[in-house]
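For this depiction, one protein chain was excluded, whereas all remaining protein chains were kept in their positions.
So that you can tell them apart, the chains are marked A, B, C and D in the order they are listed, and the count of residues begins at 1 in each.
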Amino acid sequence: MIVNAKRGLRFILQDSFKPLSILFIWDMLVVICYRYYQISWFGQSELPIALIGSVLVLFMNFRNNTAYNRWWEARSHWGLITNNCRSFSRQCTTILKGHPDLTRAIAGYAYVLAYHLRGKDALLNSNVKRVLPIHIQNYIKGLRNQPNGVLFQIGLMVTQEVDKKHIDGAVHAQIDRILSDIANAQGALERIKNTPLSIQFSTLPYFLTEITCVILPFSMVETLGWFTPLGSALVGFLFMALYKIGSDLQNPFDDSPHALPMLTMTRSLEIDLLEQIGDPTGSPIAPVNGIQW
Amino acid sequence: MIVNAKRGLRFILQDSFKPLSILFIWDMLVVICYRYYQISWFGQSELPIALIGSVLVLFMNFRNNTAYNRWWEARSHWGLITNNCRSFSRQCTTILKGHPDLTRAIAGYAYVLAYHLRGKDALLNSNVKRVLPIHIQNYIKGLRNQPNGVLFQIGLMVTQEVDKKHIDGAVHAQIDRILSDIANAQGALERIKNTPLSIQFSTLPYFLTEITCVILPFSMVETLGWFTPLGSALVGFLFMALYKIGSDLQNPFDDSPHALPMLTMTRSLEIDLLEQIGDPTGSPIAPVNGIQW
Amino acid sequence: MIVNAKRGLRFILQDSFKPLSILFIWDMLVVICYRYYQISWFGQSELPIALIGSVLVLFMNFRNNTAYNRWWEARSHWGLITNNCRSFSRQCTTILKGHPDLTRAIAGYAYVLAYHLRGKDALLNSNVKRVLPIHIQNYIKGLRNQPNGVLFQIGLMVTQEVDKKHIDGAVHAQIDRILSDIANAQGALERIKNTPLSIQFSTLPYFLTEITCVILPFSMVETLGWFTPLGSALVGFLFMALYKIGSDLQNPFDDSPHALPMLTMTRSLEIDLLEQIGDPTGSPIAPVNGIQW
Amino acid sequence: MIVNAKRGLRFILQDSFKPLSILFIWDMLVVICYRYYQISWFGQSELPIALIGSVLVLFMNFRNNTAYNRWWEARSHWGLITNNCRSFSRQCTTILKGHPDLTRAIAGYAYVLAYHLRGKDALLNSNVKRVLPIHIQNYIKGLRNQPNGVLFQIGLMVTQEVDKKHIDGAVHAQIDRILSDIANAQGALERIKNTPLSIQFSTLPYFLTEITCVILPFSMVETLGWFTPLGSALVGFLFMALYKIGSDLQNPFDDSPHALPMLTMTRSLEIDLLEQIGDPTGSPIAPVNGIQW
Partner (left out) sequence: MIVNAKRGLRFILQDSFKPLSILFIWDMLVVICYRYYQISWFGQSELPIALIGSVLVLFMNFRNNTAYNRWWEARSHWGLITNNCRSFSRQCTTILKGHPDLTRAIAGYAYVLAYHLRGKDALLNSNVKRVLPIHIQNYIKGLRNQPNGVLFQIGLMVTQEVDKKHIDGAVHAQIDRILSDIANAQGALERIKNTPLSIQFSTLPYFLTEITCVILPFSMVETLGWFTPLGSALVGFLFMALYKIGSDLQNPFDDSPHALPMLTMTRSLEIDLLEQIGDPTGSPIAPVNGIQW
């Protein structure tokens, strides 16, 4: 996630540079053909470009809305992971009268989930090795859904603890509710990951933006003449910027600068949890070049 | 669900080919009549096509928004089925101290629900036969609402288990809450299936798109001349693409490539559940030609 | 609710026929006055009809969005009634170890609610008489809010049963939670019924559509001439269709073909419930001429 | 809340009469200056009025959307007050084995909340005096937040009752959950009341509408001539109507005809509650001149 505004603008401009250059060259070609070689049918100022433009913009706006909502939904569900892990850890100390291994396990769960969503094997990672209890590490080896396995083991540990300490069933039920809430948030994150944005919203806008940019100069060359590349570039940049917004946001769990900063967030959570049981914690992760990862 | 972007674009273009060809021929006819046979009243450049176009686009955008929200709502509620089945299975092992038949039953429930939503008899299916306990298969024979019957039997099994093992009422209540949450998600899926998109959003857009495409060339032939088919095809393609987006998404439980990949999702869930009790599981279902079913 | 697409389109066209005919005659009058009687000030092609049109369309789109959301919110809350009645019935058999009268009472509750929302006296109805236990029928006689009375009696029956069978308080609380969820869904349905769509969204659009249709031909007659009725009818039909969408959907509990098919849905629920206790049930209600009631 | 459609339209037209008259006079002045005194620079037909208009309309649509959502959110949260008060009353009779004073107290709570939201002292009101138990009336004297005080006293009464009758903790917890749900709904209503619509949405639209109406005739006088007032009034009426929709809805707890009919709703609730314990109730409040208060 880009947290530095100036850097962000530079990003957008850099990404737009190449396609805008190509568009500019194409615009020049059209103007030269029309003005210099006098190919008169290159001037088609009556093409319904305003209608096409507004159709495209409305469609892209809707697409971007959808992509942004996906992104924000992912962020919100990750927030639920954070909140419920904290609540679970509070319950371990208060209701279960202290059980540091459970707090470590839930901190490890967050890391395992983060790597799972990025498509990586959590067990290769030093963060997971550091905080997740060994017997859970052994259990999840080879499982298809590792975070689900961690949650399952945590449920077992809670039940054993409840039996050992004769905890009341009602407060046990309340702890189990938190585990179910975590399972719901995890499921929602997996849903967003496994259901890519509908094909109509991911490929069609690109295709339509390209076609529109190609016909833009034909519609302007008659009236704008040598200023065609300017007008065309302006409109083209708007369309490209709109297109990029949606495509940047559509995959919130990628390794891209626009994705959710899952490592930064997990580390913050780890510190909140392990501080309470007096364990050593990793240090917070600072943004690199204005980007949180 | 189409998961391969390039394939998806090809799909859209293929589907648009036939109607675009017809539109092209119609456009040519209009141009020939106007230019060659000089039927002057074929040129009606003052038809308020921009107004009609923007009305249609705004309406279609709203319709597509609604259709997409239905689709995403269906996906989210299926996600709730997944999450709660996992939580239920966790509870069976932790709170109920292990009861593999209940885990098998809930994995079977997901299959029964998937076939029910696709309008098929679940009992004919090999997946259901493989995982659903026999006494439940017998019970749901002939029931109008088979998944509801499975859930009812699971509730009975839980109560018997609770009585047998003297489980505390509060944690029993927590398990029952999960069953009610599953019932809520099932009800929401049935609601979406049984309430088709309002007739105004399913038939009217098609009718309006057709009319608009028919009058398009009349409004362009005067100014664009022999380029009319080009301009008309561009605008027509935009309208058709917008129309298709909504109609593809409106029935998320169909057997179409745009529907929810319920078999793929149910198999994933089955693996997550049965792995925990050491049962053999089916293998994950890979996409076929870029499409998940 | 109209479930047959072709029938639905016919409905829309039929409803539009009369106003379109009137608009056509009015258009012809304007053209005749302008062309034949040469009343030159009838041609006002500079009227900002595009601006007026787009304002009206944006307003109507927003109105329709609101109306559709009301309709869908009503459908969703009815869905909650269905789901929670099923869960309640499951609890009666599992947690309360069977109590067929409670299942009958909750099936009756759904009928009473359906008639209450349509503004009818539930006690006159054969469905209610058939399934609702007699002592509840007697209790709700003369009550202002009959479904609320049924729910109250069900709560009493549950408490008596809990006391008699020494059911644990925690699972009693869970049953009571379902009753509160039903009360919430009922309250939401009453809210939608008792709060009509804001007056600004119900009357203003009609008024504005009429005014716009009246001035349409004046803005077109100069440029379209004898084709004015065609262009005006097209635009007019679009506006009327947009208007109708919202007004059809705004009252989801009416006796209209566009309202929620409450009888069909309640019968489905009744079958799901009574099948479980082996009672005779009514048969499912088939759509009549493509319409569910 | 206006419940009579015809009356509602009359309301809108009446409210628009004065500003439309002023606009009409202004339009006439502009036409006279341009046509009669030949002040040629009064005709500025190239002012980008279509662009300004569509910007304004999109902004207003968004503003109205926001205002409507506030209004509907307020209505929904009041609905939650109603539902939960009913559920609480059901619990008093079933779980607590009857306690009429608690039912009276919760009916009184709704009145106290209604007057609190309208900014009035609840204790001066005859409805509150009639239903709210005396000891609660004494307690809330001088409190800053009276409904919160009533809820606090109800919580105390419930706990005493639970202790006296040895009610199980789990069902006590369920009753307490309902009180917390009521507290949440009350908090949401206070939030809407205490957070006016952002200043950008309440004052800016008025200012922009006025400016636009002032420049409207300049942009039309050249082409429409003596018909300018007609065209200008049409467009001006649309803008004013859009403006009014939002400003009518923005304060749902005012004493205006567009606000929520809190007295009518509270009385309905009172009847539902007191009927169950056999108390005399006030009669339902009929709309006055098509308006519910």
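Details
By definition in this document, a contact is a pair of C-beta atoms (placed from the backbone, for glycine too) under 8 Å apart; a residue touches a chain by one contact, two chains touch by 3 or more.
All values reported here derive from a predicted model rather than from experimental measurement.
Interface note: of A:Leu123, A:Leu156 or A:Ile271, the residue touching the hidden chain in the full complex is A:Ile271.
The missing chain, though absent from the display, is touched by one residue of A:Ala170, A:Leu197 or A:Met262; that residue is A:Ala170. Considering the complete assembly, subunit A touches the hidden chain via residues 1-3, 5-6, 8-9, 11-12, 49-50, 53-54, 57-58, 61, 64-65, 68, 71, 75-76, 79-80, 82-84, 86-87, 90-91, 93-95, 97, 167-171, 173-174, 177-178, 220, 223-224, 227, 231, 234-235, 238-239, 241-242, 244-245, 248-249, 258, 265, 268, 271-272, 275-276, 284.
For subunit D, the residues in touch with the chain missing from this view are 41, 44, 46-48, 50-52, 54-56, 58-59, 62, 66, 143-145, 148-149, 151-152, 155-156, 158-159, 168-170, 172-173, 176-177, 179-180, 183-184, 186-188, 190-191, 195-196, 198-204, 207-208, 211, 215.
Simple rule for what comes next: only the chains that are shown with their structure count from here on.
With respect to subunit C, maximal separation of chain centres occurs for A (centres as means of Cα atoms). Taking CA atoms, the transformation carrying subunit B onto subunit D includes a rotation by 145°, reported to the nearest 5. Taking each chain's centre as the average of its CA atoms, subunit A and subunit C sit 38 Å apart. Chain centres here are Cα means. That of subunit C falls 24 Å from that of subunit D. Residues of subunit A found to touch two or more other chains are 169-170, 173.
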